[in-house]
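These notes are about the structure you will find just below.
With one protein chain withheld, the remaining protein chains of the complex are depicted in position.
Let's turn to chain A:
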Amino acid sequence: MPWIKTTPYEDAGPELRNVYGAIYALYPADYAVPVASLVRPDGGSDSIVAAHSLVPEAMRHMMSGLAVMMQPHLPLTRRQHEMIAAVVSVQNQCFY
């Protein structure tokens, strides 16, 4: 679990749940499938989106931009998005 308070979608009130919905609605449909490596043994997941949940409007703005940049009508493929993400994360020695 993150080291600050976070509120996952399941526990969110109406305002925060609305922000979660707005962000996830922007992601291409195939991104809705959970990434297996990020699912905890208890079945939950540590979401980088939820890490922003104390400030819902910041969460909305910070996390929407990436979704827009990954739209399928743009030149890069999903495979290319993920290659970039993987190599950047390796350079930063970051699990996420």
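General observations
Keep in mind that, in the parts below, a contact is a pair of C-beta atoms (placed from the backbone, for glycine too) under 8 Å apart; a residue touches a chain by one contact, two chains touch by 3 or more; residues count from 1.
In the analysis below, contacts and distances are computed from a predicted model.
You can't see one chain of this complex, but its UniProt record names it "Peroxidase", from the set "Sugar ABC transporter permease", "Aldehyde dehydrogenase family protein", "Copper chaperone NosL" or "Peroxidase".
Remark: the residues of chain A touching the chain excluded from display are 1-4, 30-31, 33, 35-38, 46-48, 51-52, 62, 65-66, 69-70, 74-92, 94-96.
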